[in-house]
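Take a look at the structure below.
One protein chain is absent from this view; the other protein chains keep their places.
Up next, chain A:
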Amino acid sequence: MVVLRAGLCPGLTEDMIQLLRANGIRTVVDFVSSDLEDVAQKCSLSYKALVAVRRVLLAQFSAFPANGADLYEELKGSTAILPTGSPSLDQLLDSGLYTGEVTELMGAPGSGKTQVCLGIAASVSLGLKQHVLFLDSTGGFTASRLHQMLQARTEDEEEQARQVLGRLRLCFVLQLEALQRIQVVRVFNIYELLSALQELRDHLSQQVVSSMGPLKVVLLDSVSAVIYPLLGGRQSEGLALMMQLSRELKTLAREFSLAVVVTNQVTRDSSSGSLKPALGRSWSFVPSTRVLLESKEATWDKATTQRAATLAKSPRQPTGFQVELDIG
């Protein structure tokens, strides 16, 4: 629904726009769907000029059809599968996180969503040496825990090194570099989040290499914390903003080949008493893959680091598949 404006394309002058508007043609859609001979007669404009303008507008504003074979080739070239750092989770996700898609982790409080996100950040930053963007909306990002995870991983990898002193220094340097590749942005309401995503888009499209190197993963912890205050009641603004956010995330994932991971809460279904993901049906269409994290024990007095991950929605694997995770 773009309004016709002077300078939108060569040949579309201000006078033309005024004449068209006098006849009820305000937007691009009105223009390309009207009968141009009719318009030429009513507005006393040249038919050839109108046809030229229509051609340019169509080229600028319509979507191009692509055939399946081309799409497949393009996907094969641009999609990467990123390891999450936990072999059982990789198995659940069909060998890892796919770029170009939105993956969702959901669970009750204390089920380990932030821990899994930190694990993904550590594994991608250390193992693949790619940059990671962590959008934190709950204040749960603890750099010391991330450091702990990185330490555990570098010690595994450097077992082959001979000199003890050299190995310690190498581990330390690797950890520092890995920490520098993870950028953390704290966003506590929806507008800040949308600004941060817009900024990311500007950075990536201008290919500013300064701080944001080859970015591969965007983690958003958690999406329900910023959207919950807006949903419900008589105002529908919350739903509109949620859909705007989902569009931003999906286009970012597709255009720049990123893997987007979001975490979500679960709420209790009032009728059946079972747990279901928060944010309702509208949001359930946004992520392509959904994983439910649960604690193995039913009550909170028995402490454990074991978690169960169940696949709730996936385009590639049968759902209901369950694996065990250790977040310790």
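By our rule, a residue touches a chain if its C-beta (ideal position, glycine included) is under 8 Å from a C-beta of that chain, and two chains touch if they have at least 3 such contacts; residues count from 1.
Note that in this section contacts and distances are computed from a predicted model.
Enquirer: Among "BOS complex subunit NCLN", "ATP citrate synthase", "CBPA2 Carboxypeptidase" or "DNA repair protein RAD51 homolog 3", go ahead and choose the protein name stored in UniProt for the chain not displayed.
Expert: Going by UniProt, the chain not displayed is called "DNA repair protein RAD51 homolog 3".
Enquirer: Which is it among A:Val266, A:Val286, A:Leu311 or A:Leu325 that touches the chain not included here?
Expert: Hidden-chain contact among the options goes to A:Val266.
Enquirer: Going by the contact rule already stated, which one of A:Thr99, A:Thr154 or A:Ser222 would touch the omitted chain in the full complex?
Expert: A:Ser222
Enquirer: Among A:Cys9, A:Leu231, A:Ala259 or A:Val323, exactly one should touch the missing chain; which is it?
Expert: Only one listed residue reaches the unshown chain, and that is A:Leu231.
Enquirer: For the full complex, which residue in A:Thr138, A:Ser257, A:Ser284 or A:Thr310 touches the chain that was left out?
Expert: Reading the full complex, the residue touching the unseen chain is A:Thr138.
Enquirer: Footprint of the hidden chain on chain A, which residues?
Expert: 1-3, 5, 26-27, 108-110, 114-115, 121, 134, 138-148, 176, 179-189, 191-192, 194-196, 198-199, 202-203, 206, 208, 210-211, 222, 224-226, 228-233, 235-237, 240-241, 244, 248, 265-268, 275, 278, 298-301, 303-305, 328
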